[in-house]
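Of the protein chains in this complex, all but one are displayed in their positions.
Going in written order, the chains are labelled A and B, and every chain counts its residues from 1.
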Amino acid sequence: MFVGTQFTGPVAAGASHTWFTHDWSPDWHVIWTVVPLTPVAGAPQLDWNVAVQRAGASAITYWITIHNLTSAAIDVEARYEVLD
Amino acid sequence: MSAADGVVVGTTKLVDHGPDSARWTLVLLAEGYQQAELAKFHTDADAFVTRLFSTPPYTELWCALNIYRVDIASNGSGADDPAACADGAVGTGTMVSTFFDSTFCVAGTRRLLAGDEHLADTTAKAAVPEVDATVVIVNAAEYGGAGGLVAWTSTNAAAGEIAVHELGHSAFALGDEYGDTLNTYAGAEPNQPNLTIDTSRATTRWAGLIRATTALPTMDNPDCTTEDSRPSPVPAGTIGLFAGGNRYHCGLYHAEYRCRMRALGNPFCAVCAGTIKATLRTHLPMASGPVRGVQFTGTLAPRQTHQWFTHDWPACWHVIWTVSTTTPVTPGPGIDWHVRVERANRETITYWIEVTNLTSTSLDVEARYAIAARE
Partner (left out) sequence: MVKQRPREKPIPNRSWRLTFKYEGDAVTLVEQESVAMLAPPDDAALLERGQAGFHVELQDADGKPLYRRVLHAPIRDSYEVFSPEPGAAISHVPMDRPHGFFKVIVPDVAGGHSVVVVGPPVVVGPPSGLERAAAVSGPIIRVQLRGKPPRKAEQR
């Protein structure tokens, strides 16, 4: 198993932003989690969903859409956990 | 004035992301704080930690860091403040007995504030043997600081930038990106990651970051006897080749018009940020476990949606949530769930887990966590 951060970036207030990351092995069991980097206490700041594309016989592209649930811009970090 | 003019009181781990042997460990030392002023040092140290957390790329590599503060009670408060300095500046003339014997007016320059760097280094190592870098916070409101074996900074709001710039040198080997008193560099390619003499689009040091439409050199200096003060010919954030580096006005190039290694008060350029990241990345928490468990259970009425929250999870942990129902349901799905995340503060996260009962009967649910990386 190995983990890491794939990307960081800003998401505008109340907005959604989609990143894609390509050339992942289809043999890997990959989980995506997202956390905010901007501290704001009191309420949820983000959620996310993952869409998957089989870009080729041996490559997967993940499309990660992150939704900023607040009224101010936040920075976010997308993390991967590869289970095998 | 020396180590006899104070005492090390204690060490506190301010930022704890795991074992020091694996993390990049920064130590903050108190200088010129009397015993009764140590609470102020705690505030000043917290302010520096906040500054560092707010400084990309430290923000995104935060989980690679541990930070300590070392309380040192000096006999005197502040730093030596010579009445007259060779640069013409005037001070109060006050001399104080402090642990590291810090003083303004080092080398006849009032803004140079420094003390016994070897003592600072050995003090940091005695407190935290795995120290990677040390910053001495001097209890003086006037702007001042210096680099070297350790970084020195006063408590002036703008002075913390000095320490961040100096950490760029000492911890990450970044070169200066400005010209000073030297005109034209005629030497070989430097070994530093953020400077180059190579202006070839194909082979220059950060060629992969330069757009094909960016002119090279992007900004050459027409007068090598002085710094080029013209505005940038390209938009902010453009990566190219801009003249100036290692105190030379010409002959060496850096990557962006603005960078903290060229002038304080600027962000790190992409090349410098990438260099810092490359070092800190090796200190990030590795995969472990996973450690699994059930965080909470509950009951949902038919068609009910309920949100739970669970707080004080370390922000550096990789936590994966799943929710299951313990009530057998046929046919069809029983529950759906959704996770939202809150960064409650610099170090902790609150997870908000919303679960929906998709059925017409009550269901018991359990929320499970799997921690894939802790330290």
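Convention: a contact is a pair of C-beta atoms (placed from the backbone, for glycine too) under 8 Å apart; a residue touches a chain by one contact, two chains touch by 3 or more.
Everything numeric here is computed off the predicted structure, so don't read it as measured data.
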Worksheet item: Of the chains you can see, which ones touch the chain that is left out?
Response: A, B
Fill in: Residue touching the undisplayed chain, where the options are B:Phe41, B:Phe99, B:Tyr185 or B:Trp317
B:Tyr185
Response to the item:
Out of B:Asp44, B:Glu60 or B:Glu117, only one touches the absent chain, namely B:Glu117
Worksheet, complete the sentence: The one of B:Ala84, B:Leu149 or B:Ala236 in touch with the missing chain is B:Leu149
Worksheet item: For subunit B, which residues touch the unseen chain?
Response: 20-22, 24-25, 106-109, 111-112, 114, 117-118, 121, 125, 129-130, 132, 143, 145-149, 156, 158-159, 161-162, 165-166, 169-171, 173-176, 178, 180-193, 196, 205, 227, 247-248, 258, 262-266, 278-279, 282-283
Discussion item. Residue by residue, what part of subunit A touches the chain that was omitted?
Written reply: 2, 4, 23-25, 58-59, 82
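The definition used in the following text is that only the chains that are shown with their structure count from here on.
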Worksheet entry | Distance from subunit B to subunit A - Cα centre to Cα centre, in angstrom | 23
Fill in: Complex interface listing, subunit B residues touching subunit A
59-60, 62, 284-287, 290, 315, 318-320, 338-346, 349-350, 352, 372-373
Worksheet item: Hey, which residues of subunit A end up touching subunit B in the complex?
Response: 1-5, 8, 31, 33-47, 69, 75, 77, 79, 81, 83
